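Take a look at the structure below.
A protein chain is absent from this complex, but the other protein chains hold their places.
Presenting chain A:
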Amino acid sequence: MKNLTNILFASALAVALTSCEKSEPAANNVTLHFNNTFKDKTIVLGDANSTQATINTSANGQTHQFSELKYVISNIRLVKTDGQEVPYNINDLDKGATVIDHSKAATLDYVLSNIPTGDYKQLKFGLGIKQEINTLDEVRFPKFYATASANDTKMMWEWGTGYRFTKIEGFYGSDKKPLSIHTGSTLDGKREDPSTYIPGVNAYRDITLSLSETAVVGKGSPMITIKADFDKLLSGKTNTITLTSGRGPNDNATPNIHTADQMVKFVDNLGGNSKNDNSGMFSVVSVKN
């Protein structure tokens, strides 16, 4: 009997999963479209010698360009005009989180399905993954784990057994020195239980964005276009950063960034400092109902 139940369960699950894979336009879909830019220009990736790559100049006058650009979005919530917050699979990385990979056009659109009919005024999401579910749990979230661990993605931070939240590779300066900026949380355990507590850095940032106009769900399928302005990486609301290469504690251009100390400055610029800035590099540029 138990076997039968399990088989039925597995089949139901299989059907459910299969239907998730199809993204036919439905009336209660909302598409989040991410436009990754330097200021108002959509970024073109390229290697050091590329003539196509978008070159940006920081507030401190440093030129820089990217060859790779990825970040994780999770914990998505839509807020209705009456203030009611609608969470979207916020505790399920397989159904509610995605890796935005600038080199893969399909990843720039993330479709939310079965959103309750109504008028929405605000979008909230996390840059990165909140601590409670930031474990590399392949059994619980096999789909997200597979995406993040893929060889062309590498959004896992093995030694911290958590996910990478942002991965940026590129070059800076006139001599095109490499830059490699990775962010992720190193925090673990519970502060109230010292035997488990790792006093690390929380690199997750909660983003709140007002919609430029009301998104009407139920009649059509709104598309919300979100600008992620990577000019803010070095020239942010919180920090103005100069990249330096080397092995000292303040060198920040290449993986010395793994000193969590330097990493936090980038995180605060990209995702806000969680004090007086809760949007970081993100803004909503349009809502198409």
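Keep this in mind: contacts are C-beta pairs under 8 Å (C-beta built on N, C-alpha and C of every residue); 3 or more make two chains touch, one makes a residue touch a chain; residues count from 1.
Everything that follows uses one rule, which is that contacts and distances are computed from a predicted model.
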Problem set entry | Among "Zinc ribbon domain-containing protein", "Cytochrome c peroxidase", "Anti-sigma factor RsiW" or "Xylose transport system permease protein XylH", UniProt-listed name of the chain not shown | "Cytochrome c peroxidase"
Problem set entry | Among A:Ile55, A:Leu136, A:Met223 or A:Val285, the residue in touch with the chain that has been omitted | A:Leu136
Exercise. Which residue among A:Ser149, A:Thr214, A:Asn239 or A:Ser274 touches the omitted chain?
Worked result: A:Ser149
Problem set entry | Among A:Leu93, A:Leu108, A:Val201 or A:Leu270, residue touching the chain not depicted | A:Val201
Exercise. Footprint of the hidden chain on chain A, which residues?
Worked result: 2-3, 6-7, 9-11, 13-14, 17-18, 21, 136-139, 142-143, 145-146, 149, 156, 158-161, 186, 188-189, 193, 195-201, 247, 249, 254-256, 258-261, 263-264
